[in-house]
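First up is the structure itself, then whatever we jot down about it.
Of the protein chains in this complex, all but one are displayed in their positions.
== subunit A ==
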Amino acid sequence: MDEGGRFRPPEREEQERWMERALGTAKEALENGEVPVGCLMVYHNEILGLGRNEVNETKNATRHAEMVAIDQVLEWCRQKDKDREEVFEHTVLYVTVEPCIMCAAALRLLNIPLVVYGCQNERFGGCGSVLNIPADDLKHSGAPFQSIGGYRAEEAVELLKTFYKAENPNAPKSKVRKKQ
């Protein structure tokens, strides 16, 4: 890849490989009793951030997997003395569930060029389900980004269903929820 040049989206095959990893992370989270949402931030074939929800331990309802992964990328930039703007402009987010409105706005503020996700987030989704933050006309909120949804969505939904069934046996089974 051309260092510092324009962002070129990875091939479909590569996207699928990273989504496989994101799903694996979500499964690990489920095994450890966490909300099964997995996300990776990939920069030039390297995973800079690997996020899972930290809402409960931080008591901060904004600590979604994506926000946690973003902070890891920032830390990586600090340690490697890299220009964070350049890094984010070439970083792809792979996440098993469509980012919520808050996370979509954060990704946009950082000029992330591409988000690949699994299932939709009917309750909070910011990439088309409730609002479409990456595509909207927001001149002061970073650049629009591309989002590709639907990759192995059934598996991502299944993981969430399993989690919520275990957490609350009386919960309605209908909607796919992403409690973050």
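As a convention for this text, a residue touches a chain if its C-beta (ideal position, glycine included) is under 8 Å from a C-beta of that chain, and two chains touch if they have at least 3 such contacts; residues count from 1.
Just so we're on the same page, contacts and distances are computed from a predicted model.
The chain not displayed here is annotated in its UniProt record as "CMP/dCMP-type deaminase domain-containing protein", chosen from "2-oxoisovalerate dehydrogenase subunit alpha", "Trafficking protein particle complex subunit", "CMP/dCMP-type deaminase domain-containing protein" or "Mitochondrial ribonuclease P catalytic subunit". Although one chain is not drawn, the whole complex shows that of A:Ala29, A:Val55 or A:Ala69 it is A:Val55 that touches it.
Residue in contact with the omitted chain (choice from A:Ile101, A:Ala135 or A:Val157): A:Ile101. Contact residues of subunit A toward the unshown chain are 54-63, 67, 70-71, 74, 78, 84, 100-102, 104-106, 109-110, 123-124, 126, 130-131, 133, 136, 138-141, 179-180.
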